[in-house]
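Missing here: one protein chain of the complex. Every other protein chain is in place.
Now for subunit A:
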Amino acid sequence: MNVPEPAIDVQGLVKRFGKKTVVNQVSLTVEQGEISGFLGPNGSGKTTTIRLVCGLLTPDAGTGRVLGYDLLRDAARIKREVGYMTQRFSFYEDLSIAENLSFVAGLYQLFPAQEHVQNTLSDLGLTVRQHQLAGNLSGGWKQRLALAACIMHKPKLLLLDEPTAGVDPKARREFWDEIHALAEKGLTVLVSTHYMDEAERCHRINYISQGSLIASGTVSEVVKNAKLRTFILTGTGIAKAAEMLAGAPGVDQIAPFGLTLHVVGQDAKLLEKSVAQVAKETKTTMSEAETSLEDVFIQLMTGDEGGVS
């Protein structure tokens, strides 16, 4: 059996808007059937990278293959086999759900169009709302419509740009169950998100900052590679402890979580020394904990100040 080609395999993508380099030498590989998370602060270039991958923007440099097609030459073929869900809702608000889906079915030359539309509607539980205008839908339902529309033509690769922003937790859970079900069937997914719990549901994650990909791998790999130590302080004196730890040697992050204080740092020795001393002085209990993905991301974001542009 030969090794299947990755669904996305791009190297050295560069995109500039004017003088500003928004995507800088990004190389990204996503294996078939994989759910790959795409994370990074606002304005770091996630949307731009996704648009480059689906041919909506022309890269200033870089090459690659998407679904085995050349990124630069076969944009038309890539479009036919990719489903792209935009960050901003971009279906017609003055068309009903069913009309929007019929439109999409027509553009992908699905036949018979009505059968595809009806199946998609019932799969996503949209049948009863099919005559409602898309513009009158709530955020969660708009999201569902957008997802329905971009999987109707059975794409091989799904590009989802913050698909669950502003969606309630239950709908979010259902959405992810759906994504996992699709991936089981062999669909490849690249999904951008700001939610940690969603990142943890991905097979792999990629972290981009100021246009550069600075970390990727499985969640545990990314956490391990960050080489962070985390200590937890408990007790009544944590407010005082937080004050004292601010700026102490080895301490990079201090975050109160209810009755506990998380202290994170890169230099394990210095960190342990500072925390132990403060724990003694404030009579709080100190214990070591697993570093969370969130801690890693906060570290990555503060690591390059001004990550938000």
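What we mean here is this: a residue touches a chain if its C-beta (ideal position, glycine included) is under 8 Å from a C-beta of that chain, and two chains touch if they have at least 3 such contacts; residues count from 1.
Heads up, the rule we're going with is that contacts and distances are computed from a predicted model.
Peer 1: Which listed name, "Anaerobic sulfite reductase subunit C", "ABC transporter permease", "CHAD domain-containing protein" or "Acetolactate synthase small subunit", is the one UniProt assigns to the chain that has been left out?
Peer 2: The missing chain's protein name, per its UniProt entry, is "ABC transporter permease".
Peer 1: Taking the entire complex into account, which one of A:91, A:141 or A:297 touches the absent chain?
Peer 2: Looking across A:91, A:141 or A:297, the contact with the absent chain belongs to A:91.
Peer 1: Out of A:14, A:56 or A:298, point to the residue that touches the absent chain in the complete complex.
Peer 2: Here the residue in touch with the unshown chain is A:56.
Peer 1: At which residues does subunit A meet the chain that is not included here?
Peer 2: The list for subunit A reads 51, 54-58, 75-76, 79-80, 82, 84, 86, 88-95, 99, 102-109, 111, 113.
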